[in-house]
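One chain of protein is taken out of this complex; the other chains stay put.
We just call them A, B and C in the order they show up, numbering each chain from 1.
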Amino acid sequence: MHAIGVDIGGTKIAAGVVDENGKILARTLGATEPSDPASIDRAVSDVYAELSAQFEVAAIGVAAAGFVNADRSTVLFAPNIAWRDYPLRENVRALLTDDVRVVVENDANAAGWAEFRFGAGRDVDDMLLLTVGTGLGGAIVIGGNLVRGAWGVAAEVGHMRVVPHGHICGCGNEGCWEQYASGSALERDARAAIIKHPERAGRLLELADGDLVEGSHVTSAAKGGDPLAIELLAELGRWIGEGSASVAALLDPALVVIGGGVGAAGELLLGPARYAYAHSLSARGYRPFAQFRLAAMGNDAGIVGAADLARI
Amino acid sequence: MHAIGVDIGGTKIAAGVVDENGKILARTLGATEPSDPASIDRAVSDVYAELSAQFEVAAIGVAAAGFVNADRSTVLFAPNIAWRDYPLRENVRALLTDDVRVVVENDANAAGWAEFRFGAGRDVDDMLLLTVGTGLGGAIVIGGNLVRGAWGVAAEVGHMRVVPHGHICGCGNEGCWEQYASGSALERDARAAIIKHPERAGRLLELADGDLVEGSHVTSAAKGGDPLAIELLAELGRWIGEGSASVAALLDPALVVIGGGVGAAGELLLGPARYAYAHSLSARGYRPFAQFRLAAMGNDAGIVGAADLARI
Amino acid sequence: MHAIGVDIGGTKIAAGVVDENGKILARTLGATEPSDPASIDRAVSDVYAELSAQFEVAAIGVAAAGFVNADRSTVLFAPNIAWRDYPLRENVRALLTDDVRVVVENDANAAGWAEFRFGAGRDVDDMLLLTVGTGLGGAIVIGGNLVRGAWGVAAEVGHMRVVPHGHICGCGNEGCWEQYASGSALERDARAAIIKHPERAGRLLELADGDLVEGSHVTSAAKGGDPLAIELLAELGRWIGEGSASVAALLDPALVVIGGGVGAAGELLLGPARYAYAHSLSARGYRPFAQFRLAAMGNDAGIVGAADLARI
Partner (left out) sequence: MHAIGVDIGGTKIAAGVVDENGKILARTLGATEPSDPASIDRAVSDVYAELSAQFEVAAIGVAAAGFVNADRSTVLFAPNIAWRDYPLRENVRALLTDDVRVVVENDANAAGWAEFRFGAGRDVDDMLLLTVGTGLGGAIVIGGNLVRGAWGVAAEVGHMRVVPHGHICGCGNEGCWEQYASGSALERDARAAIIKHPERAGRLLELADGDLVEGSHVTSAAKGGDPLAIELLAELGRWIGEGSASVAALLDPALVVIGGGVGAAGELLLGPARYAYAHSLSARGYRPFAQFRLAAMGNDAGIVGAADLARI
């Protein structure tokens, strides 16, 4: 039974027909206007019309970057799209000519589910996905089930507090994990390190070429052996590993999957993360260490996960 | 279908026949020797013989204070009983004359399950149990399922790290939640406060009557209006609430149940916990606050939960 | 022997003739342009001309909000005035017709010296001044001597780190004391508390009357008994007291003087500061607790202290 997955970004949507093995059989794109939610409803309806003309589909899953309520129908809030208690499922259904099943999913949950079913986590039952990008998003699978929580707002992993009285977060709290374990944190620390240790920052400044240093410069410099860049990634990895050990105290996952742009650093990030995890894990000696792996599904994760979750 | 639940303590075991509504129909007790695991096998076998003579039972669940492996057969480690990779299920089965289903459960998980099915959490699907005693134990129920984790060692909630470089924990790590949110932490802080603020400690010293102040003195003094004792409980409640907010970032529970001896403090503990939770919760405004309630099953929780889990 | 003290603000200067008892015998004001350091040189020269016509003076001390070098001649950097390695003493002397002694002092050091000589600290030899305003400034007097440090940059008390990985400071570091113990911190926390605990924020919102809550609203509400405002000031006081205990581990002062606008809160601030200090002090029991007092010199402290230091 095929399903359509739709991944809604800020100004465009990507969609595909996904089979039961997680394979995308056909794809399409559409344009949207983030300030006009109705434009998104129509774009979803359009990609449905286009793709369902090619394949018979039983369901459509829509991945949205925002808080989705527990019955998977309404976007409670989205940071980058003008959704506020927005009944996305009903609005999309009203535009569809078929009586197809429609579900809305948080985009990180959809991506995590894709990794769990078809990607880096397909051999485990208990998995933590960390999407290390601008912020720190994620998804949690426990006992083979996606954790949505009582109100659909679970797996906001970036807002677990790791430092009391720590960095102020955009969410209004202090010390949130994403203030220490995200691409933004990496860039902030890289820029501070350049000021504090100019004698060590030559390579980073060279790569930045007059602009602000970005995460990709750090990864590139580190791969070339630059000691400061290697340290910066190791520090990021340390926070990922230590925070994951706190998650493990609660959930005992078999696997931590690292997604997001910072994953490009590969072992320069995963090595320190594993080491810090081993250093901080409780019940050490009575269970194996969780694996740390890079995400495997790339940009298709949202489409594949949303489609697969729509079938359930 | 009835089941027997057995709660194994250090020097005695308590057992009961439990019906499908969580009611204990018959009870018995037995003595054990914690340094002799075989004595515990026999005691379990004995209570089974005694109780199964009175009621027809389909299963027996054994609640044990230790790490239990994922297939619920072996105690990997127990702090107070000489179990090390101990095949408790097989050893007990070898002593039973009937071919009854036997399962081993972590005691906090059993207690949490009892609260979830028949106690404080019977109206929710997503619940965190915190057992605030000598340490900080707990159980997690998500989507109606007990969270055991990949290797059976989930819900070691007391070892989530809440303070980097924080108090050294018996587990070998730093900053574990139970170093801040447990009866031991309360006593440690009460004893320090007496030294630091003798002018405010009159009531606590009076209750301690020449001995070390204990948690029960703090609760008693606080109920009588003693400001220092009220502050000490509020501080404990604050750590409970703040840590629970970190758990909520991951799991979005509808309910936090507080068990353990410190629960006797009631609202003097729950009030500050709720306030700190509200202060620290992420996604505030997009979901209700979780409820904070006291555990309702008392000392029967282990028996009832173990029996009920054995049926599943 | 009289001396002139000059207190240089952003757009104006205040000056006075000060006698050996710290009394201001005559005053004057002048206007300056912060982006034009030469305008400040001239303004200082003008007030000198005006005041020295009225009284015979032996020296002129200039208090400046910036880093002043160790020989008290050059402003290394000022946040609000365009001084960068600026030879303020030489430039002023070049404009004066008399061969009078000229010294430049950091403004917080000048104010602290005034408190030490003639104000809240006139009965002690070892004193910490904390100026709790937009930031956290201060001055240190040890053994009757002002502490300037090897390069003139001592007593940047607000940048002692109190939280590893803590709030990011404008100075580029993390966890600086002034991020927790300043009027800005009070306002930030008050604004967050209003969002997090709207049910408790009625009085603060009423006083703010549609604008952002400010520190003065918190003080005013607290004096009227508002519980949330009292808590906010107590939290500020707690950070002042705990940080002062760290200073005491190094310097063992007899007195902590609290200046700056937040001092208006009086005992609502000092009480919690004293309590936290007592709670955190080392060598407790082997020395008295330092006193906590409000600054006594008001806005004259800069003039009086600069004049007095110029005489030394």
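The rule is simple: contacts are C-beta pairs under 8 Å (C-beta built on N, C-alpha and C of every residue); 3 or more make two chains touch, one makes a residue touch a chain.
Everything quoted here is computed from the prediction, not taken from an experiment.
**Q** Kindly state which of the options C:C176, C:A190, C:L204 or C:L233 is in contact with the chain not pictured.
**A** Of the listed residues, the one touching the omitted chain is C:C176.
**Q** Sort through C:A155, C:A190, C:A221 or C:A307 and give me the one touching the missing partner chain.
**A** C:A155
**Q** Determine which one of C:Q54, C:N80 or C:S282 touches the chain that has been left out.
**A** Of the listed residues, the one touching the omitted chain is C:S282.
**Q** Out of C:A245, C:I258, C:A273 or C:A310, which touches the unshown chain?
**A** Considering all chains, including the one not shown, the answer is C:A245.
**Q** Across the whole complex, list the residues on chain A that are touched by the chain not included here.
**A** Answer for chain A: residues 164-165, 193, 195-197, 275, 278-279, 284 touch the chain left out.
**Q** Tell me, which residues in chain B touch the chain that this view leaves out?
**A** 163-168, 172, 174-175, 180, 188, 192, 195-196
**Q** Which chain C residues touch the hidden chain?
**A** Touching the chain left out of view, chain C contributes residues 67, 76-77, 124-126, 140, 142-143, 145, 147-164, 171-173, 176, 242, 245-247, 249-255, 280, 282-288, 290.
The rule is short, and it goes like this: only the chains that are shown with their structure count from here on.
**Q** In terms of Cα-based centroids, which chain occupies the most central position?
**A** Nearest to the common C-alpha centre lies chain A.
**Q** Could you grab the centroid distance between chain A and chain B? Build each centroid from C-alpha atoms only and quote it in angstrom.
**A** Computed value for the inter-centroid distance: 33 Å.
**Q** How big is the gap, in whole Å, between where the Cα atoms of chain A centre and where those of chain C centre?
**A** Chain centroid spacing, chain A to chain C, equals 47 Å.
**Q** Mind pulling the residue numbers of chain B that touch at least two other chains?
**A** Those would be 164, 284.
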